[in-house]
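Below is one structure, written out as structure tokens, with a few remarks after it.
Here the complex is missing a single protein chain, while all its other protein chains stay put.
Moving on, here comes chain A:
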Amino acid sequence: MIKAILIFNNHGKPRLSKFYEHYSEDTEQQIIRETFHLVSKRDENVCNFLEGGMLIGGSENKLIYRHYATLYFVFCVDSSESELGILDLIQVFVETLDKCFENVCELDLIFHVDKVHNILAEMVMGGMVLETNMNEIITQVDAQNKMEKSEFSSFFSLYRRLSFSLPGRTGRHRLVLQVPLLVPCLP
């Protein structure tokens, strides 16, 4: 079981938090802080597994994380999950984000956390891995986005498109947020 999925940046700012067990908002923030504290002090070339923090589950649980450019992707899982499997899953997740956002960077996650949630929902459901095939995930996400578009009249969609296009990457945001999470693959 996956207990929680957290994405935060190098400064510990949460970009997405998904808890599959209920905690109060305060505890959630504490968990994010604690996890950030644990993860951020680790060097780049150490292993990606951490014995769980105090707050979330204790010794049963493990933190499995990956660090991409400016973001940490942390999965808190129990002993039934394969460690290497989850590492692969994080990779699939980020690659999927990359496909859906085209060269995904932190800015995309900042402004479209709802979309990230929707993508995540196609991969993990209630703490269990639902789908690991990237094409299948993208197909379902696209189909739902298409549905969403079709539900709006042209007037609405125009307006929405306008409003969505505003916070794009052309703004005056700091360049650091635009670092692509995935280094483009060389042929």
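Just so we're on the same page, contacts are C-beta pairs under 8 Å (C-beta built on N, C-alpha and C of every residue); 3 or more make two chains touch, one makes a residue touch a chain; residues count from 1.
FYI, contacts and distances are computed from a predicted model.
J.: One chain is missing here; what is its name in UniProt, given the choices "Large ribosomal subunit protein mL40", "Glyceronephosphate O-acyltransferase", "Phosphatidylinositol-3,5-bisphosphate 3-phosphatase MTMR2" or "AP-3 complex subunit delta domain-containing protein"?
T.: Listed in its UniProt record, the absent chain's protein name reads "AP-3 complex subunit delta domain-containing protein".
J.: Which of A:Asn10, A:Ser40, A:Asn103 or A:Thr132 touches the chain that is not shown?
T.: A:Thr132
J.: If the missing chain were put back, which residues of chain A would it touch?
T.: That gives, for chain A, the contact residues 1, 14, 16-18, 20, 22, 24-26, 28-29, 42-43, 45-51, 80, 82-85, 87-88, 110-111, 113-114, 117-118, 121, 125-133, 136, 140, 143-144, 147-148, 151-152, 155-156, 159-160, 163-164, 166-167.
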